[in-house]
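Of the protein chains in this complex, one is absent; all others appear in place.
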Amino acid sequence: MPSAPLSRRPLLLAAAGLPVLPRPAAAQPAADLFRVVTSQEINGLDPARSGYVFTRMQVLETLVGADDGGLAVPQLARAWTLSEDRLTWRFALREGARFHDGTPVTAVAVAAALERARGQSGLLGTLPAERIAADDGAVLVRTSRPFAPLLAFLAHYSAGILAPAAFEGQAVREMIGSGPYKVSRLLPPQRLEAARWERWDGPAPAIGRVSYLAAGRGETRAAMAEGGQAELVAQLAPETVERLRRNPRVAVDVRAIPRTRLIKLNCASPLFRDVRARHALSLALDRQGMAAALLRSPASTATQLFPPAMAEWHVPALPPLRRDLPEARRLLAELGWQPGPEGILHREGRPFAFTLRTFSDRPELPGLATAMQAQLREAGIDMAVAVVNSGEIPAGHRDGTLEAALMARNFSLVPDPLGTMLQDYGPEGGDWGAMGWSSPALNGVLERLGAVADPAERAALRGRASAILHEELPVIPVSWFDLATAVSRRVAGLAVDPLELSFRIAGARWAG
Amino acid sequence: MSLIVEKLRIRGPEGVLVQGASFALAPGEPLVLLGETGSGKSLLAQAVMGTLPPGLRAEGRILLDGRDLLPLPPRERRALWGRRIAMLPQEPWAALDPTMRAEAQVAEVDRLVHRHGAAEARRRAAARLAHLGLQGAGRRYPFQLSGGMNQRVALAATEAAGAALLIADEPTKGLDAALRDTAGALLRAEAEAGRMLLVITHDVALARLLGGQAMVMLSGAVVEAGALPGLLEAPQHDYTRRLVAAEPSRWQDWPRRPPGRAIVEGNGLHKRLGGRELFGGLDMSIGEGEVVAVAGPSGCGKTTLGNLLLGLARPDRGQVRRGAWVAPLGLQKLYQDPVAAFTPHQTLGQGIAELRRRHGLAEDRAAGLLPRLRLQPALLGRRPSEVSGGELQRFGLLRALLLDPALLFADEATSRLDPLTQQEVMALLRECVEERGTALLLVTHETALAEKAAGRVLRLGT
Amino acid sequence: MTLSSRRLLGGAMLAAVAGFALLGPLHGADPLRQNLSATLLPPGAGHPLGTDHLGRDMLARLAAGARLSFGYALLAALAAAVPGTLLGLLAALRGGWPERLLLGLADAVQALPALLLVVLVTAFAPGEFLPLYIGVALALWVEFFRISRNTAAGVLARPQVEAARLLGLGTGHILRRHLWPEVAALTATLFAFAAGTAVTTVAALAFVGVGARPPVPEWGSMMTELLPYHAEAPLALLLPALLIFLTVLGLHLLAGRERA
Partner (left out) sequence: MGGLIRVLGGRAVQAVLVALLVGTACFLMVRLLPGDMAYRIAASRYGYDLVDGAAAEAVRQELGLDRPWPVQLGAWFGGLLRLDLGVSLASGEEVAEALGIQLGHTLLLSVTALLFSLLIGPPLGALAGLRSGGWWDGALLVLSAALRALPAFVVGIGLMLWLAVEWEWLPVAGVGGWREVILPALTLALGLAAASSRVARDAVAGVVASPFFGFARMKGLDDATAFRRHGVRNAAIPVVAYLGLQLVILIEGVVVVESLFAWPGIGHALVHAVLGRDIPMVQGTALVMGLLFVALNALTDLACWLLDPRRRAA
């Protein structure tokens, strides 16, 4: 093992009075075990709750998967067809697929699992499906209206297919999937161990055993990567990325993913009703500073809502969002805001003050909120920060008490962002989208997008939608999202999935 | 085998504490050091043992079998402990390990100091305990044994060590008369068995019991020395004379007075304590100007009876009636340990001032009482821990007298005092009875004292 | 070390922390002023103690934090000490069923995880300081109650109290002259620890996500905020700990009596 470069860690240890001695021989990990560390816990067996663990660990399979670009690829379904009327989908299954209890994966079992998943409140519940049934060895899904994003929905982890024996009534009692790895030990909410499923019908995975550990703290995850105690560490905290890059043991993969940190504003409130106020707020933000200092990724500075990674929605021609304090002040003055005591803007005797709700599930958010607080203060805006449970944001949206929220929105919740767009920026707004704002023009564009098939027209429509959101700013983009993953150099052939659908361990092998 | 002490002088930071004491000790003949608290007699014992408190320094010579101990390094002096010099602890119930059985505490000396086998050590310990009349007590813990039994366990452990020189510092402190006699006999037996015995005490009766030689110390100096009991029969020095005269058995009887109106009356009193019946169906009354003593061995319920009469405790059955004419604060008490009866957090003067304000008493009351109780006004500025036990007990009396009590309950009020001080405090109590007509309830384990002072003696637990 | 020199040392430590709190602002930096292009600077010119992850001046933040943490911690300890001690005295004096009731309550509260208490109380007003410390006080009062009740019960059994009663000196006198001086000595030591516990509990709360509202420079929250940067700026992480250490040790030495 090469000796580590001089780090500042010894400083901390020395400051704490601990001796820094030469390290002993590295602790040898158990052979043929691929250890995954992430932040997300295992909350139960039901795919609707913790499916992401089991699908990413390739224990659980969905009918279809998605490639890096979000296009559907075969998984349990080896092929599918869509009827003329674009209402009936027919999925042919892999013949040799077997559940981990040894029973074959039949169309009946798949249909039953999907039917049950629809009954759970969750994403699949919103599917406009009329009928899911087995038909002559294939799975038939009939929708009530043409529904293009169906494949994307079926790729979602909550649509994971469990064996009939996994259920006891409606409840999931055992994790019996059909993927290349079979659960050998489960210690919820922290740990999962799985081993190669010997009767897996695909190419046998090169790596025999896998384990999953949920470590909530970024520091812990970073230390595990640093100490060579994990082969894959997902969701690295930004401040640890730089350090890990210098670590010869791991390769750090940082890639933009279709997720954006943004401020949701209550556009119905007098503060933000005028689009100029929203622009002023946007102009007051130092996105570059935050991206550089807090996110450690200058490229993640958001210049518009959609990151370049979402090539279909990102419009390079849009004027980038920027910081311009004098312009922000000018816009606010135009709206009648005058500097008052302590430099806070006042209008008709009332200060420009509001509370921003955010949450610590994503550890960088409170820090960003604190940074923005100071930046807005320079423009004379008094923003308080409340770190709350994430549920307070949709709740506040519903009861109208929300003034502003800082959050991260995933546009590939289902691999096609259109579903998310419809949910967030429709006429009623959305819990994680616009609030008190609606644009007939945008509604028209989105409606058209669902019906049109011509690629050129679709591209134009998407560009139009992006432009409207950019102009109106119902939400203020702050930064795009980098997914940072550390992969041990002991591993080869592992490509990080930008959609976070799978860790893709089955396709990896040990290096050297 | 001998101990010779030559011109032993002990210096402290504030001057000389013991001025050139010399004596010699031979096997078989005890040496008793008599004197009051603070006379330096304990320092003498500590100098021999090598346990002087830090800051004190001994000069002169202490020859044990011809070897001078004073120049020896502490480690070598430690090595003598148990094997050559042993010290019988004060208050043996505190000197025994509360979590170890009695026999083990004796046997460990044989096993760990003298390296006998475990079985042999146990056998020896059992024999020693049996010899001291403690058959069957070896399996018990110190808290399950009486004070006297604990003292014998400690003696057995000391004996086991086998030192030729045995030092006993106030071995009868806190013991009642019967136990004191037993302890004296045991110590004398040690001397007769051929040990050198040095006993430090203020108890003249113990000295008489032990016999041998005696030295009387006063303010760090030896004022008189001689053989017992001759020294006590014909004391030369004034202090010795007073010491001897202070023995209660030599007191004059107090005048007997007819009791006046009843102050308190107890009828059919029953009381159990710790699962044991103290008394059942006891009748008792105290009249104006009367002196009543309650006597008996420790633990017989003397204090409890007094507390019942004062209303500080309730009887299980029976009732206590107080004379209608008695003022609400007309019953007062003097405590065995005066230090515990005062709050340590204020000066005596502050305490008295507070009492005066509370009850609206005239300012010169206390001032007038001070000379009567032979108390210096300067003492008022001190805290309870900064005056002597005798002085503090007189302050306790002063405090009670301010309230014109009809009855004073003196609960072993003089048992912790030096004989002379005891005599002095008792004399003051007598004056109260005679001049003010205050009734007195004396609780004491000293039969002689009870008989001299009281017109009526109630014996409990016999 | 003699008692008085220990006290002197303890007083000096507290004076140092207090002086820091008072003199820190003289440095002139705004504890809230950010500079995202000068984050996590080591100590140097302009920033004598460096900057934090948002480029805020550490000296200014620590000094402001001293006023907050120090003040609030003492307040929380006081809020626990006063009712706890009073209830303890009351229980010992009154005896009977109120005493049994209070003892049972204390037992039960003690068995309740203190963190749960604090989390529940703070959930009413997230990020506010007062509930945070009220929650801490709610958990801490039990120890004061116990110590004062046990001490008072011990004192009440002493002859000095019986004598005072016989002398017709009322309960007020017993409380003032007999119980209080004994209880106060122990309470003082406990107070030192309670104040320290308050600061570290708030830090622990901030760690599990129930802390002060940004951008308040409170020592515990500062440590939580700076924890991710432990490798880049270890000093910034340890400075608040150093101040807590001085406060706890100072209070401990000042309070005197040896007791854990």
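The chains carry the letters A, B and C, assigned in the order they are written, with residues numbered from 1 in each.
Assume a contact is a pair of C-beta atoms (placed from the backbone, for glycine too) under 8 Å apart; a residue touches a chain by one contact, two chains touch by 3 or more.
Bear in mind that the values here come from a model prediction, so they are computed numbers and not experimental data.
Visitor: Could you tell me which displayed chains border the chain that was left out of the figure?
Guide: Looking at the complete complex, the unshown chain comes into contact with A, B, C.
Visitor: Which one, A:Leu87, A:Val108, A:Met224 or A:Leu318, makes contact with the chain that was left out?
Guide: In the full complex, the listed residue that touches the missing chain is A:Met224.
Visitor: Out of B:Val5, B:Leu96, B:Ala168 or B:Ala225, which touches the unshown chain?
Guide: B:Leu96
Visitor: Contacts of subunit B with the missing chain: which residues?
Guide: 49, 78, 81-83, 86-87, 89-91, 94-100, 108-109, 112-113, 141, 143-144, 154, 157-158, 160-161
Visitor: Quickly run down the residues of subunit A that touch the omitted chain.
Guide: 9-10, 12-13, 16, 18, 20-21, 23-27, 43-44, 46, 48-49, 121-123, 125-126, 171, 185, 187-191, 193, 211, 213-217, 219-220, 223-224, 226-229, 359, 361, 388-395, 398-399, 409-410, 413, 423, 430-432
Visitor: State which residues belonging to subunit C touch the missing partner chain.
Guide: Looking at subunit C, the ones touching the missing chain are residues 1, 104-105, 107-116, 119-121, 123-124, 143, 193, 196-197, 199-201, 203-204, 207-210, 220, 223-224, 227, 230-231, 237-238, 241-242, 244-245, 247-249, 252, 258-260.
One rule holds in what follows: only the chains that are shown with their structure count from here on.
Visitor: Per the centroid of Cα atoms for each chain, what is the distance between subunit B and subunit C, given in Å?
Guide: 47
Visitor: Counting only residues that touch at least 2 other chains, which ones in subunit C make the list?
Guide: In subunit C, no residue touches two or more other chains.
Visitor: Quick check: in the complex, which residue numbers of subunit B touch subunit C?
Guide: 310, 312, 328-329, 331-333, 335, 337, 340-346, 351, 354-355, 358-359, 396, 399-400, 403
Visitor: Can you tell me which positions in subunit A touch subunit C when the two form their complex?
Guide: Subunit A reaches subunit C through residues 7-9, 11-12, 15-16, 218-219, 237, 239-240, 243, 286, 289-290, 292-294, 360, 363, 366-367, 369-371, 373-375, 377, 384-388.
Visitor: For subunit C, which residues are in contact with subunit B within the complex?
Guide: Where subunit C meets subunit B, its residues are 158-160, 162-164, 166-170, 173, 177-178, 181.
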